[in-house]
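Of the protein chains in this complex, all but one are displayed in their positions.
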Amino acid sequence: METENVKPVREVVVPGDLLNEGDLKAGNGTYVLDGKIYASLLGVKSIASNYVNVIPLGGRYMPHPGDSVVGVVIDIGPSNWLVEINSPYPAPLHVNEVPWRVEFGDTARFLNLGQVILAKVLMVDETMKVQVTLNESGLRRLEGGHLVDISHSKVPRVIGKGGSMIQMIQNMTDCRIFVGQNGRIWIDGEMPNMLVAEEAIKMIAAEAHTNRLTERVKELLENRKTGLVE
Amino acid sequence: MSRSIISEIRKNHIIELLKKGERMDGRAPMDLRDISIETNVVDSADGSARVRFGKTDVMVGIKLIIGTPFSDTPNKGVLTTGAELIPMGHSDFESGPPGEDAIELARVVDRGIRESGMVDVDKLCITPGESVWMCFIDIYALNYDGNLFDASNLAAVAALKTAVVPAAEAGKGENYPLPVTCTPISVTAAKIANTLILDPTFDEEMIASARLTVTTDENGDLRAMQKGGQGPLTVDEVKAVVNASREKGEEIRNIIG
Partner (left out) sequence: MSMESDIKFIDENGLRIDGRRPDELRHIKIEAGVLENADGSAYVEFGKNKVLAAVYGPRECHPRHLQNPSKAIIQCKYNMMTFSVSDRKRPGPDRRSVEISKIISEALESVVQTELFPRASIDVYMEILQANAGTRCAGLVAASVALADAGVPMKDIIPAIAVGKADGKLLLDLNKEEDNYGQADVPMAIIPKTGEVVLLQMDGHMTQEEFETALDMGIKACYEIYELQKDALKRRYAVETPEVEE
């Protein structure tokens, strides 16, 4: 996950590139042909505990059970909502999976079109039928604030080692921030502060595969400090 | 395919910013985005241009073909404008014949060019009643981030200004520059929560209640207009957009020269 651990090789590879002759194990973003390991993705080659992986530079978010995601309600049925989670698969949210008692056909009163929610991926079956839930503490409707979209592949970098990066941004901008695994980030705080937090997040996303990122983000935040509301 | 739905949070964020006179991309309400114009981008066309308004990216090609004039205008060339919102340009755009948005776009661009008399169709007559040059303007939206009207208008105008009538290939004398007389420029405003903004982005168009496109000529006179959207505009708002269009139209005209 945390690319800062896998130094020092930052080799950009493309699908079909030979990664290893066979003394390592094939990890994410790779495939094996005649005993050799090749890249199946455009990304950065990384070797970690005997596995060779390709860390993607883009691509769509694929939901996994347990992921926290920021979704947008895009359709409403009598007993469920359809939630867009930035993946190829919109996820139904059933009335049983919300913390409110919803009468049949009364769904729009609770979550209307365009409503943003912080949800959790409940299950994903083999045909990629996805379900999300709001039935867990911390999950809820998100109101106000600001949404920033980045590639899901940049999420680990935005969070940082043990949450260090995102904590730094929260502390220095005095904003609350939720980072969805699907690359959607919700920021809440004073308007100028939110815009600075957005700028920092976008910088991380643009420069995710470079070194010394934490220092440069810190510099940016220091430079913007005078514009912030206490 | 599903039309995009803008989240409540994004919508409110745009409105909150506008209350302070700001926009998501840092512009003031009446600012245009950066505009770039490239001409002669396609050799197979008789004139071509690619225009960007920020991330909106439009390509226009001109084709001049010999055809028969309309019976009521036997001495005049024929002008035809088409637009395609190709699925390359946005996830909301679908394959298939042009829908109502594409047709409206083509007609609004056409109107500005036609009504301003930009193309001197009298000079496109080869044999009265028999053969004339038909000028096809084809617009493709390569990347859509709002305000296709102004990007398409500017691309069409820039392409026409560099177009050459391929008379030699047709055995009709020497090639000559397409006769153009003026430079019609459209400027589009959108109304969001009672604030007028110019050159709206996709997100801004999604939440705008109304839209007004005004095409002016170099005298600042009006040549075409189109009001869009379900919401109303006050008379004062209409006048404000006309003023803005005259002013910004002049700025854009200076870019293409």
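We call the chains A and B, going by the order they appear; numbering starts again at 1 in every chain.
Here, a residue touches a chain if its C-beta (ideal position, glycine included) is under 8 Å from a C-beta of that chain, and two chains touch if they have at least 3 such contacts.
Everything numeric here is computed off the predicted structure, so don't read it as measured data.
A.B. asks: For the full complex, which residue in B:V78, B:L142, B:A193 or B:V238 touches the chain that was left out?
C.D. replies: The one listed residue touching the chain not shown is B:L142.
A.B. asks: Would you mind spotting which of B:A45, B:V180 or B:A224 touches the chain that isn't drawn?
C.D. replies: B:A45
A.B. asks: Given the contact definition stated above, which residue among B:K11, B:K63, B:K123 or B:K172 touches the chain not shown here?
C.D. replies: B:K63
A.B. asks: Touching the missing chain, which residues of subunit A?
C.D. replies: Residues of subunit A in contact with the hidden chain: 7-8, 10, 12, 14-17, 29, 31, 33, 38, 40-43, 56-60, 62, 88-90, 126-128, 153, 206-207, 209-212.
A.B. asks: For subunit B, which residues lie in contact with the unshown chain of the complex?
C.D. replies: Within subunit B, the residues that touch the unshown chain are 1-2, 41-46, 48, 55, 57, 59, 61-63, 65, 82, 84, 86-91, 95, 97-98, 136, 138, 140, 142-145.
Methods note: only the chains that are shown with their structure count from here on.
A.B. asks: Measure off the straight-line distance from the CA centroid of subunit A to the CA centroid of subunit B, and report it in whole Å.
C.D. replies: 38
A.B. asks: Per the contact definition, I'd like the list of subunit A residues that touch subunit B in the complex.
C.D. replies: Interface residues on subunit A, with respect to subunit B: 72-74, 84, 112-116, 142-147, 186, 191.
A.B. asks: Touching subunit A in the complex: which residues of subunit B?
C.D. replies: 2, 5-13, 16-17, 20
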